[in-house]
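Okay, handing you the structure first.
What you see is the complex with one protein chain gone and the rest in place.
Which chain is which? They are A, B and C, in the order written, and residues in each are numbered from 1.
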Amino acid sequence: MLMVLNFRNERNWEQFHNSKDLAISLSLEASELLENFQWKSSEEAVKENKENIEDELADVLIYSLLLANDLKLDVDKIIKNKIQKNEKKYPVDKAYGVRTKYTNL
Amino acid sequence: MLMVLNFRNERNWEQFHNSKDLAISLSLEASELLENFQWKSSEEAVKENKENIEDELADVLIYSLLLANDLKLDVDKIIKNKIQKNEKKYPVDKAYGVRTKYTNL
Amino acid sequence: MLMVLNFRNERNWEQFHNSKDLAISLSLEASELLENFQWKSSEEAVKENKENIEDELADVLIYSLLLANDLKLDVDKIIKNKIQKNEKKYPVDKAYGVRTKYTNL
Partner (left out) sequence: MLMVLNFRNERNWEQFHNSKDLAISLSLEASELLENFQWKSSEEAVKENKENIEDELADVLIYSLLLANDLKLDVDKIIKNKIQKNEKKYPVDKAYGVRTKYTNL
């Protein structure tokens, strides 16, 4: 996290980083990651594009951390909260081995 | 990270989690996060949708961790590698206070 | 529409065009379109990136037409159907000048 912020602050880029544009950027990086799988199976994609997949996943994480920082969110805490909500939406006894959306469980 | 994997494994969902569909899911969650900013300024979005923004950002992080796990990637390491690449693409003396893409620097 | 199909068929690409990958491609092109607006206002984006915006919007339309063709859908008909649904979700008397989502109207 510190490394990510240092990179930004050394370049004085914080001025551009409003949360709306960070959310746009996060979505764009997730698409660039997905592009590695276009027209391919998982296996083909990983075999052919391993390095790029790593870089794009890193970009997704970097923007996630920047957005969390911008909104003063504790990353571990929001993950923990969300998993607790998911545990209610997808109780083990109903969701075991099923990929149905919670609204249809 | 452990918590994320436990949640999945308790539900026996690993069978659905191939890396292509994880990359799709990551992209979908990033869009749901962005939806909170649609037709709004950053300030309006954060004011009106704070809790949903936290949940969706958590989902982005959760899928990122699942995909990293699936590909046997060390999250800290890929972030560090990517920042080192970015430092070469955006040297401080050229990129300071400028939002130009590296291909045009 | 004919032009789009001709382009594809001349290259014998139909074999790759399953609807899942077409939906992925459509999403990727929509992101490339959006990239032109990253860190910018609408006015700045249109001024600086007009030609690329045109090209990416064209790509979105091309993949939309390919997907419609793949699913044997009549484009005019699905648009007409959707607008009729929207008219019920957003009746003029409630939705006039308001950007609230229909679930909250």
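Convention: a contact is a pair of C-beta atoms (placed from the backbone, for glycine too) under 8 Å apart; a residue touches a chain by one contact, two chains touch by 3 or more.
It should be emphasised that the depicted structure is a prediction, and the values quoted were computed from it without experimental measurement.
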Those residues of chain A that touch the unshown chain are 24, 27, 39, 99
So which bits of chain C touch the chain we can't see?
3-4, 7, 10-13, 15-16, 18-21, 23-24, 26-27, 29-31, 33-34, 36-37, 40-42, 45-46, 50, 53-55, 57-62, 64, 67-68, 71, 73, 75, 78-83, 85-87, 90, 92, 95-97, 99
Given the full complex, what residues of chain B touch the hidden partner chain?
16, 21, 24-25, 27-28, 31-32, 34-35, 37-39
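Everything below uses one rule, namely that only the chains that are shown with their structure count from here on.
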Chain-centre distance (mean CA atoms) for chain A and chain B, in whole Å, is 2
Centroid from C-alpha atoms only, then distance chain B to chain C, rounded to Å. What do you get?
24
Scan chain B for residues touching two or more other chains and write them down.
24, 27, 99
